[in-house]
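Here the complex is missing a single protein chain, while all its other protein chains stay put.
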Amino acid sequence: MELTNLHIAWLVKGMIYSPLISMALVLFLKSRRLSAAISIVTSAISFALAICIFSTIWNKEIIEIRSVWIAIGSVSIDFGFWLDNTTSIMMLLITGITFLVQIYSVDYLANEGQINRYWAHISLFLFAMLGLVVANNLLMLYVFWELVGFSSYLLIGFWYKREKAAIANKKAFIINRIGDLMLLIGIFMLFIQWKTFDLNQLLTFDAGNNAWQTTMGIFLIGGALAKSAQFPFHTWLPSAMEGPTSVSALIHAATMVAAGVYLLVRLSPIFTPVVLLILAIIGAFTAIMAASFALAQMDIKRVLAYSTISQLGLMVMAVGLGSSASALFHLSTHAFFKCLLFLSVGAIIHGLYSLKDKGLDEQDMRNMGGLKLKIPIVFWVYLIAATSLIGLPLFSGFLSKEAILIEAFLWAESRTVWHFIIPITALITTWLTAFYIIRQFALVFLGEAKHPNNTVHDASKYMKWPMIILAFFCFFIFFGFNPFNANSTWIMNGLLTVQEGGIWAIWVPVASLILVPILFIICKAMYVNKSFVLISVDSRFYQFFANAGYFDELYEHTFAKLISILSKISATIDKHIIDVLVDFTASFGLFLAKIFDWLDRKIIDGTVYFVVARVRGIGDFARKFQDGFVQHYIGWAVTGIALLYIFNHFFGL
Amino acid sequence: MLTILLFLPILSLILVLILPNSNNNLFKYINLTTTILQVLIVIGLYFAFDNNLAGFNSIEGFQFVEKVSWIGLQLGSLGSLQIDYFLGVDGISFTLVILTTMVMLIAAISSWNIQLKPKSYFALLLLLNSAIIGVFCALDFFLFYIFYELMLLPLFFLIGIWGGSKREYASIKFFLYTLFGSVFMLIVIIGLYFSVKDPISGAHTFNMLHMMNPDNYLPGSLLSVGSESGILFGAPTRLIAFAVLFLGFAIKVPVVPLHTWLPDAHVEAPTPISIILAGLLLKVGAYGIIRICYGIFPDGAIYFSYWIGLLGVISIIYGAFNALAATDFKRLIAYSSVSHMGFVLLGLASLTVEGINGAIFQLFSHGILASMLFFIVGVIYDRVGDRQVANFRGLMTQMPRYSFFVIIAFFASLGLPGFSAFIAELFVLIGAFTSQTTNGLVPHWMAVAGAFGILIGATYFLWTLQRMFFGQARFLGAETWAKQLIDLNTNEKLVLYPLALLTLLLGIFPNLLFDIGNTTINKMVDSTMQIGAQQLEQLKEIISNR
Amino acid sequence: MEYYQTYIQKQIEELLLGLPYFAPEILLSLVFVLVIITDLVLGKRFRNVVPGITIFGLLLSGVLSVQQLATAHEEMHLFSGMLLLDTKAVLFKILFTIISLLVVVFSIVDFQIRNNEKGWGEYFVLLLGAQLAMHLMAMSSNLLMVFLSVEMLSICSYILVAYVSREKEVSEAGMKYILFGAASSAIMLFGISLLYGFTGTLNLFGDNFLGELSNVPVAASTLAILLVFAGLAFKLSLVPFHLWVPDAYQGAATPVTAFLSTAAKAAGFALLIRFISTFTYSMPSYTMVWPNFDWETLLIVLAILTMTVGNFGAIWQDNIKRMLAYSSIGHTGFLVMGIITFSISGEAAILFYLLVYSIANIGAFLVVGVYHTAFSVNLISEYKGLGPKMPWVSAAMVVFLISLVGLPPTSGFVAKFFVFSSAFEAYTIGRHPLIIWLMVAGVLNTVVSLYYYFKVPLNLYLRKPDRDMRPGNRLIYIQIIIVILAVATLAIGIFPGKVMNFIEFQLNSSPAKLMF
Amino acid sequence: MPILIFYLFAFLLLSSALYVVITRNIARAIFAFFGTLFCLSVLYVFAMADFIAVTQILVYVGGVVVLLMFGLMLSNRTQLDSLLAHKIDRFGRLKGIPSLLLCIALFIILIHTMIISNLANIPWIIKSKEAETIITGVDNTVKSIGLSTMSAYIIPFEIVSIFLLAALIGAAYLARRKKGYE
Partner (left out) sequence: MSEIPILHFLIISCALFCIGLFAVLTRKNAIMVLIGIEFMLNAAILNLVVFGAFDKVNNAGQMFALFAIVLAAAGVAVALAIIINVHRHYQTIDPNKITSMKN
């Protein structure tokens, strides 16, 4: 059956509104089961509809469904849908992952009170996110953009009783708000330039290369960078880990943070070269920076948070390089494996809840170790996801990551030598990525349990299946039949014409993969076999071999130290420069506020007081004459006459 | 119908005065009934209201018009004086009339627990009600002025008798400030009256609509455009008159730096009065600017637009920073009002259809949200008699329902899409942004600065949320407070639900409100730009000829 | 001898012709004498006979005055130009009657007057004398009559101020008042003698008065006019002749203060208007003023000074009567604002203002009297928390004060509006730059006046009483009067048309050239 | 000769008036006041107002001065007892300097005005001289005053009677101590 636009509009509306309805219902439900059920069912409906829409529109003509929302003066704001391949992928991704994460959450948050809030907020998030991706104009996009931020705020603050969560969600929202306003200003500038908010018209405009458009571009990317936690806005994301892990998985790894990339992809046609270059630089820098931060983390979720930032950096870079398709492709693959990583980490944390009772941090990797056998399901899905993140062949991560890297090298090739900094940075990032994720893997799963008598339980039913499903999506087969060529994947094909990698198509995978085994060995030596080294102190020779020629120590003292120092430096920069800047801005704001407050009290009210005092002063002056001496009264009166006369006489009154 | 709307409270007032003091509970029911009836009437009017009529400066566009000669004097050499009882609403004023009845209803419900001298309280409240409706409906300047001044007195007592600890200071400050603004208006009113004549009868008139038509100005009069006589102290009298009127209304809006009465008055006033102050009184100022400053002196509107915009931006940012520094919850909200009203000014200054629509929308939206916010403050103040931010922590655990509304109100106020404030601020900013390119009145940087204000707005609201509502429950008054801080009761929910729904409704379907005013605003912008530019040209010519 | 006979005959004929137009005054004189006699004969046994007759006489003279409205449309020069009867004068006379009636009623119930150790017969006698003097002031067209009527009002006022002689402050007030007043009238008399010397006539509306005055140097005529003006300014309490006001008002018994601040002031205005109209009388256009004396600037400057001094002086006062005294100085400033138009509308504005102001002011003094009687309080700071104790009276007080501030919907607002209007009209005609400043000063003073007036409701309602106060004496009748006055204040404010149209109509019915 | 008398009395008038102002002895001041008034009445005669002169002596000298004397005796017995007022500090006198300056200034203004107004040539006076309607020594002013009182000035005359009655009643009221207690 051929679906008309009208039908599709209904489908889209159904997809968007079903979570909204669920939110409205769930918000006022006390029942745990019912609220979960409603929320999940509506997500499922959305997912089903998304599939339906996807199948209708994939690789077909772009469909735009318009209806006017507000029309005032020259401004007309639509509430309409823009359905193209990008949208349909995003839709699918969002609804699918949300659905899975929701199922996961049933068990994950089984012991939380007021759980209906959670379901409502997740539904709200889904609604907002879907609205964001189907929006046919920038203002509508902006509306949902903010709503997404709002739901993220609510979800980060789910455990609002925790002081840290309260601070974290505020931080997240405010940093996002900065970006939002930049975006809004950018949208307005765009409106002034082209008198429209519509996305479809955007594509027809000439990118041009003037200062106005560059400024506009900078404002526009500001919003995206904040949402995608890119330098210099990245600090909120690690803090956002204060929310439940399922939220981190869904919002702060798979979907919402990717919205920034989505926006960049959407807007990339109108970016001037300068803006694109800025994007590439910021993306690359963020990628390597975040990756190096991840190395130094001990909190299990923070490692992943930095990892997310780093991966998003790669995507942003890809957009900056003009390769939106690879960015979007990486976005999709990353969504699955990063979500899976989070979910498995969540399962670990959930399994280690008993640590909490002992006053230990259940998220600290130093308290873990040797979990491989205790929680096999989690172990396996984690392994798959991590492998995908590292980008080993046969996994989806390989395809997308290599696509970006190859694009980067191709891009640099056509430019100057200096431009190679960016692809090389990206390459180093992939190494670091491998390093930190192996490190985490080693710390958590390998070795021996730090707290052997601790009870750990594996993923339960509701947690298990979503992870397993996600794990499937980490394999190449879902994206294309050629495990080595990203260009053959359907997503890439569906998005844009892609250029062939040429020589880089061989070089880059080799370069990026060559270190992985070595890194694995190093990590294992450093983090797993450390105890072994310590125990066998008696034989230096033995030790030399046992330690593989003291490579461990060598790494420990050079490599690791260096990395540790570097990461510490980076962390310091983060902490003492960016945060200080943020803090400074905040304190400067407070300072300004104090000044204004003072102004208000002293100057403005002071002026009022001054006036009042003058008034009283005049009154006092008038009063002086009234001294009670009647003769003085007469004297003043006569003086008055004399003065009046003199005035009249000399000045003609 | 407008007369009924106007005099219903007066009738109730008389009823309240007649009834004996003994039955204290009766008065609040009378007041409630009155306000409910008013809301019903307004709902009826809403359906009878024709959105397609463009009012602003032509009588044809006004609806529910009532005109009765009120004071007619043959003043010898002054000519004859014609003052009418002249009511009517157009898109702009009708929006505000709707707001008035709703806010009054809210105030009536939130006055439920008034124990001190209920008779006087409700009598004054009813008087205030009538006066505010009158201000929005009056089309005769004299009538407008009378209602405008009449508002002050009940407020003085309502703040002064039922207010907080510094109520005396606050009430007299409020009174002096606003009177200072309005008495100067009197001179301009007289000047206008001398300059304008009724085109039909030829008598001097206070009819605002006649004042808006440049043809009705007597040639050679002080406020006429095209002659030497319109010069005072070397400047065109019209511009001076605009400035004077603007000053008067700006105090009420309030505009930084004329705002310092507001924090005191709002903080000291009892909750229902704070609601009325923020929800309606501030709107009266803005309405005055629109109807009178812009309507009668379009040349001034154009001439001063830069400065009005600047004042708006200063108010936005300054108010926001002050809210950030506030330690008193209510003071914070009060300053946030200053900030939000700055948007109204910015929108007006832009003189674009979008900007002014946004400004009117902001008036309505802020009316609802400010009511909600002040009510929210009132809830905890009622319970423990304290509202220092630092004295509360983790209220969310203690009062989840309450916090739910707090979050809605806060996020609606900080401009979250889906709520009315977002639409308002959006359109104001669109207007401000497009102004430079379409009519060149407000530069871009002001729009950017206005947007910056939104950011600070987010900061103080979120900070307050974090400090007061999140975290572990911990109060200054410890156990006692914990016992007193019970969650919302039915009465309070009855107030908060409609408000929350309303702001949501308008956020999603802004056309409900835009439709009422749009035609009128279109006309307003057109005529203001056209007539104003023309007049300004003439004025410049005269000045340069001197 | 025959010459004298015919001369006298002619004079007597004129006298007889004029007498009918003099009926209210004759009646007042008769009642004056009657009251003296009744007081002597019946005063001790029937206390209320004297005030009764006074009220009756006032009413009757009021009725006669109203009747004069019909005849006074022509300008009537009576008794060889001693008096001039026109609608303006009649309207003023009606105003005086209304005020005096209120004052008499007030006096009857006033604690001080009622319980005066020396009785109250003389009090009403003197009130009647003052009333007669005011009537004459409104009609004077001869410098002799001007001086005579002013002196008569002054002397009666002096005694009235010093009437409650048991009180220390009363006698002090009387002494200050009489010394200041006598000096002022001496100055005025000197001015009159100079005017007489310069013109050779005492008749202000004679054909040659202005003409002769134009023949002397400007400086000389200015001096003479200024000296005469000083005497009037003393009655009006214009700056700098206001200094006696606070002391005298504070010291005098409350009804007397009410009388001085309303009736005496109104009479002063009647006379001032009459005196100034001399300088427009024989001018070709009624808006034209004799060029040798700049009345406009003088009045503007004095109006600004007066309202400023009055209102700003009031800020500091704690004694309610002293505060009201200062405020009455301030109101003089506003009233003078109405004069500068030299037009009917200005005159009408003044009449309206005076009426409204008098009602509100007497009302306020009545309330002061009630509080004094009921709670024995004199200071504003002692008014704490009294509002709810006497709800109607206090509410009425608020109405009066609002009216005095000039806020809608009270009549004070309309009055202020008219006065400002006439000032504005003066500006549009003459474009005198100071008028704008006068209006600005007026506006600022309004704000200032709010500040001190509202100290009263502030204390009445907003503050808690220091001690438990119970009204000693409820004074039901006076409360009713107060409420009626408050209602009148509101009613005139909402429907000013009737009153104003009446005044306008009456004034306009006189020939235009007489109007100022 | 009469002119000399005029200037003599003018001198006496002013010097006695000054003495009244300057002297500290109240009793002497009152006598000097009496002298001043007498001198004034002489000047009235020079101004062809014989009846006024007589009235002046009767009313003022016979009435006012006596009244003042009584008033003084009633109110200021102590000062009358020690005819000489007690000495006050010299600087106390300085307080009068502003007043003195004010009076001198006023005097200058007045005299200046009188001189510039060229009194002898005021038109109506000249006209009156020409028409010979000035009062001369042979005119019977009493008669003319009597006629005026009964004709043109009858209303003021009657009013004055009421005025005096009011003043009388008032003064009597104020002076007595209590009702029925004279």
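When the chains are written out, they are named A, B, C and D in that same order, and each has its own residue count from 1.
One rule holds for everything that comes next: a contact is a pair of C-beta atoms (placed from the backbone, for glycine too) under 8 Å apart; a residue touches a chain by one contact, two chains touch by 3 or more.
Treat the numbers as computed from the prediction; the structure is a model and nothing was measured.
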Contact with the hidden chain, among A:S67, A:Q114 or A:Q631, goes to A:Q631
Any idea which of C:L58, C:L85 or C:L202 touches the chain not displayed? C:L202
Touching the hidden chain, out of C:P24, C:G62, C:P246 or C:G442, is C:P246
With the missing chain put back, which residues of chain A would touch it? List them for me. 623-624, 626-631, 634-635, 638
In chain D, positions touching the absent partner: 2-3, 6, 10, 13-14, 17-18, 20-21, 26, 29-30, 33, 36-37, 40, 43-44, 46-49, 51-52, 55-56, 59-60, 63-64, 67-68, 70-72, 74-76, 79, 95-96, 99-100, 102-104, 106-107, 110-111, 114-115, 119-120, 124-125, 128-129, 133-137, 139, 141, 144-145, 148-149, 152-153, 156, 160, 163-164, 167-168, 170-175
Which residues does chain C use to touch the chain missing from this display? 143-144, 147-148, 151, 155, 158-159, 162, 165, 168-169, 171-176, 178-179, 182-183, 185-187, 189-190, 192-194, 196-197, 200-202, 246-247, 250-251, 313, 316-317, 322
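Simple rule for what comes next: only the chains that are shown with their structure count from here on.
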Report, in whole Å, the distance between the mean C-alpha point of chain B and the mean C-alpha point of chain D. 70
What's the distance between the Cα centroids of chain B and chain C, rounded to whole Å? 43
Taking each chain's centre as the mean of its CA atoms, chain A sits from chain C at a distance in Å of 81
Multi-chain contacts only, two chains or more: what residues does chain A have there? 638-639, 645
Contacts with two or more other chains, residues of chain D listed in rising order: 109
Mind listing the chain D positions that touch chain C in their complex? 109-110, 112-114, 116-119, 122-125, 128, 147, 150-156, 158-160, 162-163, 165-167, 169-171, 173-174, 176-180
Contact set on chain B toward chain A in their complex: 256-257, 259-260, 263, 318, 321-322, 324-326, 352-354, 357, 394, 396-397, 400, 411, 416-418, 422-423, 426-427, 429-430, 433-434, 437-438, 447-448, 451-452, 454-456, 458-459, 462-463, 465-466, 469-472, 510-511, 514, 518, 522, 525
Can you tell me which positions in chain C touch chain A when the two form their complex? 175-176, 179-180, 183-184, 187, 219, 222-223, 226-227, 230, 234, 239-241, 243-244, 246-247, 294, 297-298, 301, 308-309, 312-316, 448, 451
